[in-house]
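Please see the structure below; I have some questions.
And then chain A:
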Amino acid sequence: MDTIQLTIDNKPVVVKKGITILDAASSVGIHIPTLCHMKLDDLNIENRPGGCRICVVEVEGRRNLAPACCTEVADGMVINSHSIRVINARQTVLELILSDHPADCLICAKSGKCELQDMAHHLGIREIHYKGEQSTYREDTSPAIIRDVDKCIMCRRCEMMCNEVQTVGVLSAINRGFNAVVSPAFEMNLDHSVCTYCGQCVAVCPTGALTEVDQTAQVVRALSDPTKTVVVQTAPAVRAALGEEFDMEPGTLVTGKLAASLRRLGFNYVFDTDFAADLTIMEEGTEMLNRLSRFLEGDKNVKLPILTSCCPAWVKFFEHQFPQLNDIPSTARSPQQMFGSIAKTYFAEKMGIDREDLVVVSIMPCVAKKYECGRDEFKVNENPDVDYAITTRELAGLIKLANIDFNKLPNEDFDLPLGESTGAGVIFGTTGGVIEAAVRTAYELYTKKPLQKLDFHELRGMEGIRHATIDFAGFPLKIGIAHGLGNARKLLEKIESGESEFHAIEIMSCPGGCIGGGGQPYHHGNAEILKKRQMALYQEDSNKTIRKSHENPYIIQLYEEFLGKPMSEKAHHLLHTEYFDRT
Partner candidate 1 sequence: MTKIKTLADLRKIKEEVQSKIKLRENSDHPEQVVQVKVGMATCGIASGAKETMKYFVDELEQQAIDAVVTQTGCMGYCYAEPTVEITLPGKEPVVFGYVNKDKAEEIIDVYIKRGALIDGIIPLAFRTIDD
Partner candidate 2 sequence: MTDYKMHLLVCGGTGCKAADSDEIRNSLKYWIEQTGMEDDAQVVFTGCFGFCEKGPIVKVLPGNTFYVGVQPGDAEEIVKEHLVKGRPVQRLLYTDPVTKEEISDSKGMEFYKKQMRIALRNCGFINPENIEEYISRDGYMALGKCLTELSPQEVISEIKESGLRGRGGGGFPTGLKWEITNKSEADQKYVVCNADEGDPGAFMDRSILEGDPHSIIEAMAICGYCIGADKGLVYIRAEYPLAIERLKIALNQAREYGLLGEDILGTGFNFDISIRLGAGAFVCGEETALIHSMEGLRGEPTFKPPFPSVSGYLGKPTNVNNVETFANVPVIINKGANWFNKIGTEKSKGTKVFALAGKINNIGLIEVPMGTTLREVIYDIGGGIKDGKEFKSVQTGGPSGGCLTKDFLDTPIDYDNLIAAGSMMGSGGMIVMDEDDCMVSIAKFYLEFTLEESCGKCSPCRIGNKRLHEMLDKITKGEGEEKDIERLKMLSHVIKDTSLCGLGQSSPNPVLSTIANFEDEYLAHVNEKKCPSGQCKDLLKYEVVEDLCTGCTLCFRNCPVGAITGERRQPHYIDQSICIKCGVCYWKCKFNAIKLS
């Protein structure tokens, strides 16, 4: 490998050719501050517009300062990363950014987690010398995401996520000069756009310009209403990330503390979306096997591959972008909606509670779930199956608000019956997990033989598009996996052109799957955090005694007592859905 020599801050450095000054400096432990730059290494995601100009450094022989994030190293380069000239430039540039930024940090949703705030602290800004007009824009509220673009610093991370990673293309820079800002085209509202509410823009926004719609107040109101029974479900990815909000190591599993905290918050029943994930496998797995066997019998009307449908952003994505493929995804509702539906029918009946008096709250790693639970098809007489979906971050806020010392909570179990789950349900939270769970059940139902080995390593990983062939007793089942909507698009285009050879495809909108969801604690560009969350879920799976959805005793009971069998008419009515052309 070609290496070159250079000097950074009087230190001789040998680095790979072709890397940036930023990476070269970091390889010898010199931290150059950055603001717009963001890199998620294993996911091949990088935002490098060179726009904020915070990372400028002095390069000997160069007329002006060089942005470290964009400038390639050259042999013999002499770099000074913190000369007076550099520090003055950084401070001045940051002062300029702050001079066009509302100073309402104390009440900002991002306060304490804001990268701009951190930078102001890091660079010791105590006074803004260049005050003047501040740009103001209309606040845009949608079912899931709030855009408060007065706080936009034009880092373009959201734009990169929306366009390059997700290929949704809603957000881009508009206007010129001082009025330039990131926005949907023609400054239309997000909910008039093709936005999927995946929330990756929120996940990467360094400031409070993009945040989720905060519904904690509504949840508190429901909890304090004595006439209501409040049920909570919590998605698999939440337990692998919530601890970060309480200064725990990324990847710390907090399942028991999570259940305990929800109980302390006053939820009447603390359930688990993992239960609904098992239920999803029963429905979706059965649907897959049906379609597969009809296909193998030569039925020309059956379409393959079958696509997973757990992810609401993904559903909205294909409704906008590939409505002609609306008949390909599984008709199974997402676990959140299956849970809501079962809670407000089976469970409500069991407990003798009126649907109207039962409030279902879900804790989700996701902002699109807020939108999903508001979809009309998931309501009965205007009453939604799931009333409120709050994010992992909002839950952390609630716990802090309620003065609960999370770290000292004991481990508690979920309530029964909707709190019992298998290892298959847990791994729903990571890319590859849904299809692995489905394979575990489908294999046994198809071959009528027990699996020898439950860990399908060929389905795991962080590659954006993965594929594997699983031997179903002589039948090679071809599986595709994509996370990130841009990767999903590639697979969809292949399906459209007839080139796809897969029988089943799992798609999750967020890079990494739900563990990297838009409602999770901010990763601030550290891809290691996502990997640790993923590891945590696989660990929880392997710790479980039951690891196959169809073996969940409460799922079996649910079918016996209420649904009959998978894909029954009742199941169809309560657990399946339809898709709409949104073009």
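Here is the rule we use: contacts are C-beta pairs under 8 Å (C-beta built on N, C-alpha and C of every residue); 3 or more make two chains touch, one makes a residue touch a chain; residues count from 1.
On the choice of candidates, all candidates are chains of the complex that A comes from, given by their letters.
Predicted, not measured: the structure shown is a model, and the values here were computed from it.
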Would you mind flagging which of 1 or 2 touches chain A in the complex?
2
Contacts from chain A onto candidate 2 in the complex sit at residues 49-53, 56, 64-65, 67, 70-72, 85, 88-89, 92-93, 96-97, 99-100, 129-130, 132-133, 153-154, 172-173, 175-181
